[in-house]
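Okay, handing you the structure first.
Shown here: the complex without one of its protein chains, the others still in place.
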Amino acid sequence: MTNTILLTIVFLKSSLQRIQSKYYEDAEKNKSLRRIVYIILFAFLAGIIGFFSSNIIDALEQSNQETIFIGLILFLVLMVTVIQVIFSSINILYFTKDTESILPLPLKPYQIILARTNVIIIVQYFIEIIVGLIPLAVYGFKMDLGPMYYVPVIITLILLPILPIILISLIVMILMSFSKITKNRNKFQLFTTFLVLAVAIAFSIAMVKIDEQSISDAQMAQMMSKANSMIEMIKGYFPTLKYSINAILSNDIMTMIIEFVKVVGISLVAYIVYAILSQKLYFKGLVGSLFSGENKKKNKKIKLGVKRKNIGRMYIGKEFKTLLRNPVYLVQCILPAVLLPILCIVLIAISLDEATINDILNYLSQINADGVVLLAILGIIQFFSMITYISITAISRDGKNAVFMKYIPLSLYKQYIYKTIPNIIMNLFSIVIVLAVSKYLVDISILNMIVVFVIAMIMNIAQSFLLLIVDLKRPKLQWNSEYAVVKQNFNLIFPMVFSLISIGILALYAETTQLISVYIVLGMIAAIYLLIAVLVNIYMYKRQNELAGKIE
Amino acid sequence: MENNIILKKVSKEYKDFKLNDISFNVPKGSVVGLIGENGVGKTTTIKAILNIISSQGTIIVLGKDNKKYEQEIKQEIGVVLDDSFLSDYIDIKKIDSIMKDFYKNWDSKKYFNYIKKFKLPKDKMINDFSTGMKMKLKIITAISHNPKILILDEPTSGLDPVVRNEILDIFREFIAEDEERSILMSTHITSDLEHISDYIVFIDNGHIIFNLPTEELLENYGIVKCKKEEFEKIKKEDYIKYKKEKYQYEILVNDRFKFKKIYPINTIDRASIEDIMLFYIKGENK
Partner (left out) sequence: MIEIKNVSKSYVKDVKSVDSLNLEIKNGEIFGFLGPNGAGKTTTIRMITGILEPDGGDILVDGYSIRSNPIEAKKRFGFVPDNPDIFLKLKGIEYLNFLAEIYNVPIEKRVERIENLTKKFEIYQNLNSTIESYSHGMRQKIVICGALISNPKNWILDEPMTGLDPKSSFDLKEMMREHTKKGNAVFFSTHILDVAERLCDRVGIINKGKLVFVGTFEEMKAKFKEETSLEELFLEITEND
């Protein structure tokens, strides 16, 4: 037994630390800062969930149905577990890197399997804290309940995920032993990321729609009781859920113990059956993902593309290929620039109706705010460029390969320009979309559109170059996972900072449009940013070698 | 039982690669080196022995079938594969406490002695070790439970001569301590094999090309350089392979002393393992 526990600890450490601090070789520096950030984020999240829970409980209290809440939350935990585990089990069971080094060790197969499964369960616990513990704690607090409530709640949260995780893992193993998914780890992870995105988008659309029809407490309670009857029905299929709820709701210790014994009994039986069955299934599918032979695929005719493109196009092409073909960069760098503007349009389209639009238009024409509108459009464009993380990661994304820039016979200055252009191009998306929407909503003139476009591009260019210089001065080249560059990178603050400064400048100037013609204002803004762009370029040219000093 | 490992007609078929009827032995007290190009079957053979992949044929390790007695066998084998260790985020002491429970014969004292001898840092995580240190640690871990067999896949790749030497010394000590032990290692670095292996098994395209004692290869094999007219006078059974160069022929013979007695050609040199391999890969048949 101790073997299994030891293994579990080893696996856990690997997974958690891999996620956390060991992306960088100099991770120690920011450890405490990062911990503070995590705590703040957690408190924030806890606050929101607590708030919503409180509201729902109040609504239920009105019709004396508050006890439904417990069943509701536990059901939610179950659902979240099921969905989440489907993906994490595949990752943890089949796609961890240390598999090859484990297999030669004198371990019984069930020990390896159970250790891995334990990791899945423990990871689930973390999620349960947010989705389950907080709401239930709020409930306990509001209803002024004592240990007779909290103890069974905690026991439930510990026991509840076991059965679904076992079932899902078994199904996953059966599937994996037949299919060939194991070979396409990248594609699988891309697929799950898209799925999560799609769900997130659907969810936010749903939220917006719900928000529209402000729900009264009575309506809320009605919805909840409908949900509850559905849950009653489903409870029949999940005995552990039923017994757990009974245990929590019971008033005497005997009943509680009996209910829990039932839960423990079922889970234990499942665990043992799992240990036996999985041994036959797991390794069949696992081994398929291990073969790393040379890829001797006979390709179709090799296209030796010899059409001459100029070096600029090829270099920029190379940058884009790296961005598009790498799932992490695709999702973190390219997609936001494309999706966010579209998403916003969709949300606006849903939430605004004809009447509101007309109101806005009337108001605008009344205060004769042409100038402000143009500046506002520029401000919105700035808002969208906050999340274009291409320039700011242009050097860091190359990682240990960044030195390539220095030994090829191509001037560093030109390479800096080629590396910035993708950022400029991606911002173009939001610029075009915002202008198109403005044309539709506010009907600005063609002349104004062109003016705004030109100025937006000048700002775009200036900021993109500035961001590149930031990355050159503070590159993150020692990483083991792309996530370190696009998520855990302090430099990612800079696009936001620059955009906010720009928005600030625009806002300041907005004040002045009452007095001066807006075109003069726009001209001044254009001049400022043009100057910045030119100065930055001169700086990059004169100091090309020093700027590359950190790349080695 | 003279052999620690016996492979009989081991085969494995993948989509575009086949391991074909591999048969060879790893005798007690010997070091067997596996050489061959990338992707031709060295790693596959090792994985088959460890039962990490399934295969046809028979593999007997320490007198037992490797499929039926997998657990028992694994207690007696030390393995060093060419990838990351158990986890990058543990340290030396943690490895000791883990391995103590996995292996019945784990010898903590020996483990820590080696750690001290090679001055490996006790308080750092494996992640922070240099490549050379990681390899030394993997090997030390593999031998600290006193296994009968040590199996290694590319143990010295990318290491500088100083470190490689230290590692080869560890291997020599390992064999010297107990004459029942064997080592099976695959490598590219033929000079290492020349130093330490007793037998060399050359695998190419899923087949065994030769399986011979190192000494024979180094001492008896030779390369004859001669002109076309001289080449045509040589009988086919007296050489193995030949290569046609620009101005001369090069021939691989397996007994240069005998050859010299028969043919009056002066330029017969010793052959290195690499030369011999290249003759088999690039040379032409009779």
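Labels for the chains are A and B, by order of writing; each one numbers its residues from 1.
The criterion applied here is as follows: contacts are C-beta pairs under 8 Å (C-beta built on N, C-alpha and C of every residue); 3 or more make two chains touch, one makes a residue touch a chain.
Quantities reported herein were computed from a predicted structural model and do not represent experimental measurements.
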Of A:M314, A:I450, A:I516 or A:I538, the residue in touch with the unshown chain: A:M314
One chain isn't shown here. Among A:F42, A:F141, A:F203 or A:F404, which residue touches it? A:F404
Touching the hidden chain in the complete assembly: which of A:K226, A:K280, A:R325 or A:K473 does that? A:R325
Tell me, which residues in subunit A touch the chain that this view leaves out? 292, 294-300, 302-306, 308-311, 314-315, 318, 321-322, 325-326, 400-401, 403-404, 406-411, 545, 549, 551-552
Against the chain that's been left off, what residues of subunit B make contact? List them. 35-39, 130, 132, 157-165, 188-191, 272, 274, 277-278, 281-282
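Please note the rule applied: only the chains that are shown with their structure count from here on.
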Based only on mean CA positions, could you tell me how far subunit A sits from subunit B in angstrom? 47
Considering the complex alone, what residue numbers of subunit A touch subunit B? 2-3, 6, 10-11, 13-14, 17-18, 22, 25, 97-98, 100-108, 287, 290-291, 293-294, 296-297
Tell me, which parts of subunit B touch subunit A in their complex? 14, 16-17, 38-39, 44, 47, 50, 52-54, 71, 74-75, 77, 79, 81, 83-90, 97-98, 101-103, 127-128, 151
